[in-house]
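Here the complex is missing a single protein chain, while all its other protein chains stay put.
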Amino acid sequence: MAGPAGLVCPAGPAAQAEIVVTFFIRRTIGAALMLLVVSIATFLIFFGLPRLAGATPETFAARYLGRTADEHTQQLFAEKLGFYDPLWLQYWNWIKAIFVGTDYDYGTGIEHCAAPCFGYSFRTNHAVWDDLLDRLPVTVSLTVGASILWLVTGVAVGVLSALRKGSFFDRAAMTGALAGVSLPPYFTGLMFLYFFSYQFDLTAPGGTYVDFTDNPGEWAYSLILPWITLAMLNAAAYARFTRAGMLDTMGEDFIRTARAKGLHERVVVTKHGLRAALTPIITIFGLDVGLLLGGAILTESTFGLKGLGYLAIDAINKQDFPQIMGVTMFAAFFVVVANLIVDMLYAVVDPRVRLS
Amino acid sequence: MNNVISPRQDPTARPFLELRDLKIHFPTDDGLVKSVDGLSFSLERGKTLGIVGESGSGKSVSSLGILGIYHRRNANVSGEIWLDGQELVGASPETVRGLRGKRMAMIFQDPLSAMHPYYTIGDQIIEAYRVHHKVSKKVARKHAIDLLARVGIPQPDKRVDDYPHQFSGGMRQRAMIAMALSCDPELLIADEPTTALDVTVQAQILDLMRDLQQEFNSALIIITHDLGVTAELADDVLVMYGGKCIEYGAATEIFDNPEHPYTWGLLGSMPRLDQPVTERLLPIKGTPPSLINVPSGCSFHPRCAFDGRTGGASDTVVPELELTGTSGHRVRCHMPAHVRQQIWHNEIKPTLEGTGGHSVASMSELPSASDEQSEEVA
Amino acid sequence: MATRTDTSAPEGIKAPAKAIEGRSLGRIAWTRLKRDKAAMAGGITVILLILMAVFAPLIVGWLGHPPNEFHQDNSLLAAELGGLPRGDFLFFESSGISGDFLFGLEPQNGRDLFSEIVYGARVSLLIAFLATLVSVVIGSALGVIAGFFGGLADTVISFLMNVFLAFPLLLFAIALVGVLPDTAFGLSGNSLRIALLIFIIGFFNWPYIARIVRGQTLSLREREFVDAARSLGARGPYIIVKEMLPNLVAPILVYATLLIPTNILFEAALSFLGVGVQRQVVGEPGVTWGGLLSDAARNSVVHFMFFPGMAIFITVLAFNLFGDGLRDALDPKSKR
Partner (left out) sequence: MRNKGRVLAAASAVFALAVTAACGSGDDTTKTPEVKPEFNAALTSVFNPSDKPGGTLKMAISSDWDSVDPGDTYYGLSWNLLRLYGRSLVMFKAAPGAASAELIPDLAESLGVPSDGGKTWTYKLRAGVKFEDGTPITSKDVKYGVMRSMDKEVLVNGYTYFNDFLDLEAGYKGPFKDKAADTKAITTPDDQTIVFHLKQAFGGFDYFAMLPATVPVPAAKDTGVKYKEHVVSSGPYMFDKYEAGKGFTLKRNPNWDKATDPNRKALPDAYDVKIGLNADDIDNQLISGDLHVDIAGTGVQPAALPKVLQDNALKAYADNPAVARLWYTSINPKVAPFDKKECREAVMYAVDRTSYQAAFGGEFAGGQIATSIMPPQIPGYAPTNVYPAGADNKGDLDKAKAALQACGKADGFEVTMGFRAERPKEKATAEAFQQSLARVGIKVTLKGFPTGDYFSLYAGKPSYRNSPSTGLGLMVNGWGADWPDGYGFLSQIVDSRVIRDSGGSSNLSVMIPEVDTMIDQALAETDVKKREALWAQIDKRVMEEAVILPGVWAKALTLRGKNVTNVFVNEAFGQYDYLSMGVAQ
């Protein structure tokens, strides 16, 4: 009989907990580092690049001021808002404000912008953070609804296709899925709006959004087209992923083993096949949701939904840099956090992932 | 060739396992893949059959065929499989499923990939047990721990909660065996059970399997490309080539008086520890045949050094699997029996024994069939 | 014992009489591809689209009107309805579709939508192809470096890839186009815009190629022939160029083909959001499908949305079909 020489000793519960904590800390530091890089890059693009392209501190200040402000006023303002400071100092102040808040001088006296302060919008003279929070429910509503829709349909279609590989259903579904990933959401969105809202009056017109807390029914009614539009694109992609993953998995040795045990095919597919095939899908799903929470730019602008993506486009069109910075950081934050969550989730779902 | 039965058959009783002209064909875009093309053999309880052949010769497919693990949609299966008086090819999938794992079980090659990475060893054994026995999880768990102990896993009550990746290769194979034995199967098929293991562990596993077989009195089929393994365990040996059986007989017969040139090749490429180290290994040249475009006539003829001695029949006529000698030894070759025996005794055997077989390589390093083909039938 | 290796070796085995004719990967792939009807349809469509883009002036001269020409005659546009085209066709109400204007007219200014669609292929394909090239160049270079040298290079490049994937790309691309100067690198106007778009789109997509190349390089690095080359004294760059690259061509080709439709969608999205190439009369008209769609969104005239949208759809679908087919052909493991 073999000795235990080749055994990998399992770690005790205490050691396991320590590993988890270390893993968590390491990943969090990594995420923070990534956010830092993103923030520096963003800052350089919006406050550094324009300077190279000919913008001056006064032109930045001019954006806070009306058309009637004279040169002197602009200089005064540029001074007050720190636009004459070296770029690194401006960045430092910007970062500092996020953590400890800052004071802004808006004529009527000093206004405190509490942490997390992403600065004041050029055009609305509003704290950017308030704007972000204001827009968040729209984007969250859109994302949550659409993601549930696409996850369920995409995975269902993908699994069925994989199990009936080569059947009519499979071919039809995969043709549909390929068409789905080739359809730009702004095109489908526009056509949906034209037919369902403009022509047949079945759905809410673009630009409608009712808060969930106001009226859940109308909330869903106002979002149904955007949900379908956004979900269609992703459902198609997920159907393809799922099918490929499921085919791979169902060809795995452990599926053969499961069958050899005499398990019911249903159990083989769900307990053994789906479990393994869905794990990577969950990863992609987490990242996609994270990405969308930062603003579904195309869907939001197609449907005139005033979420974060819409705010971003609006801010960019109006060159409202503090707002753009805010949205970008917000979006990057969601992506990084989603990454983090997915990593940890993966460690939970897949015991092979070593937490080191 | 319908009446190919065990060399040791008792003609009065129906054997425990019997295959009759089993064919498993897969239609593909590139043509019909004849993975198994007319295989017949039989096996009694307590006996061991070794099926030998290169990758892609159809040995794994036939074992999966016995267990009924193939896609009914994309496999054409014909012939008969009798297990203890029950025909399986024509039986409903549900019937076969009920037998799988319970009366017939399989031990797979490469237990790392053959076990589900997301479930613990215990869970997987418990699952195998509970699908055929209505017992509580607790009872099943106890059973699983017993099995793990039985196959020699230390501290089974702890290891039962480990994941496959936490086990070493040998331990995993033991766990795999435990899983296969969970319902006391009467037929156990082991597909390359030791290939992925290093030599010392190989020996332990083979010992274990022999012990267990005796204990459970089950019929055992060992599928391997390693004649050494066969020599250790098998009572009978069946050599497959291109989806067909080309030589079949008692193990002693096959090792002492092989009559097919391919078997000679296999023996020539088998490392022999009992021989002086004088010569290098004798590999089989060429590549295994395509299962789609099986060479005409004798499928081995493109690689056969003696195809000139068949009077031109080798590439036109498919040879029959005919009896040779008296002990149920059968060979599929155009050459007359006496010519074969002559060549073996005069040309081959001396080479093997005289100069023969120190080697660093084994058959696994032979030119093998493309992986693509073996995947397609899986 | 030399005879052992002879064909008449006594162990009874001989080499196959005729060596199977070695087929190159390209030939095998081509044979497979030819059998894949969907991929062939996609490929043919792609070729037709490229021809359409190249010969846009000829096609438009033959079947349409110059893309910048206004047709505001009262017989074509209903001035009293704010410039809505006259004439319905099927469910395309007020489209002005006729033998003269195959896809109808643009409301208000009466430009020939057919010609605009044909010219739109130019910008779309040009940007998509060149941006893909940029991604492939950056992605392959960094991917090979990361995969081959490993260590610090790998850590840094992998981190960079993650950073890029964490960026809200579309947002950044839009912002960048908006922020950058009007004249730079001796270019101005649309040529600068196109150059910028190519660079930006290409620049943001390199991690996708890099990831694939890195993975492939990692596995190639462990293969015998690389060891062999190294043991013969070959140095890194030589191994990369002579041993690695030829083996990376197939995956790069596949993923580049699949990146093109993504880039088409990216460009169309930017144009839809109003930061793409702008309409001009000097030189190229600079029509973009995304731009047309964005104009159409304001009009609620269905033919104006339908044709540009379908142009994007068909183009992207064709590339996707072809790309999928190519992947299946070059990488049999992914087959069906």
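Order as written gives the chain letters A, B and C; numbering starts at 1 within each chain.
Convention: contacts are C-beta pairs under 8 Å (C-beta built on N, C-alpha and C of every residue); 3 or more make two chains touch, one makes a residue touch a chain.
Remember, predicted model here, so these are calculated numbers, not experimental data.
**Q** Please provide the labels of all shown chains that the missing chain touches.
**A** Hidden chain contacts in the full assembly come out as A, C.
**Q** Just one of C:Thr31, C:Gln72, C:Thr155 or C:Ser219 touches the chain that is missing; which is it?
**A** C:Gln72
**Q** Return the single residue from A:Phe47, A:Phe77 or A:Trp150 that touches the missing chain.
**A** A:Phe77
**Q** Across the whole complex, list the residues on chain C that are touched by the chain not included here.
**A** Residues in contact with the chain left out: 68-70, 72, 77-84, 94, 107-109, 178, 182-183, 189, 274, 278-282, 295, 298-300.
**Q** In the whole complex, what residues of chain A lie against the chain that is missing from view?
**A** Where chain A meets the chain not shown: residues 58-59, 62-71, 73-74, 76-77, 106-109, 122-126, 134, 198, 201-208, 210, 214-215, 217-218, 221, 304, 306, 317-320.
The rule is simple: only the chains that are shown with their structure count from here on.
**Q** Would you kindly say which chain has the C-alpha centre located farthest from the C-alpha centre of chain A?
**A** Result for max centroid distance from chain A is chain B.
**Q** Which whole number of Å gives the spacing of the CA centres of chain B and chain C?
**A** Each chain reduced to its C-alpha mean, chain B and chain C end up 50 Å apart.
**Q** Cα centroid separation between chain A and chain B, in whole Å?
**A** 53
**Q** Return the residues of chain C touching two or more other chains; collapse runs of consecutive numbers into ranges.
**A** Residues of chain C touching two or more partner chains: there are none.
**Q** Two-or-more-chain contact residues of chain A, please, as numbers and ranges.
**A** If we look for residues of chain A contacting two or more partner chains, we find 166.
**Q** Okay, in this complex, where on chain A does chain B touch?
**A** Against chain B, chain A makes touches at 1-2, 4, 6-8, 10, 166, 251-254, 256-265, 267, 272, 275-276, 279, 349-352.
**Q** Mind pulling up the chain A residues that touch chain C in the complex?
**A** Residues 34, 37-38, 41-42, 45-46, 49-50, 52-54, 165-166, 175, 178-179, 181-184, 186-187, 190-191, 194, 198, 244, 247, 291, 294-295, 297-298, 301-302, 309, 312-313, 316-317, 319, 324, 327-328, 331-332, 335-336, 339.
**Q** Which residues of chain C touch chain A in the complex?
**A** Those in contact with chain A are residues 38, 159, 162-163, 165-168, 170-172, 174-176, 178-181, 261, 265, 268-269, 272-275, 290, 293-294, 296-297, 300, 302, 305-306, 308-309, 312-313, 316-317, 320-321, 324, 334, 336.
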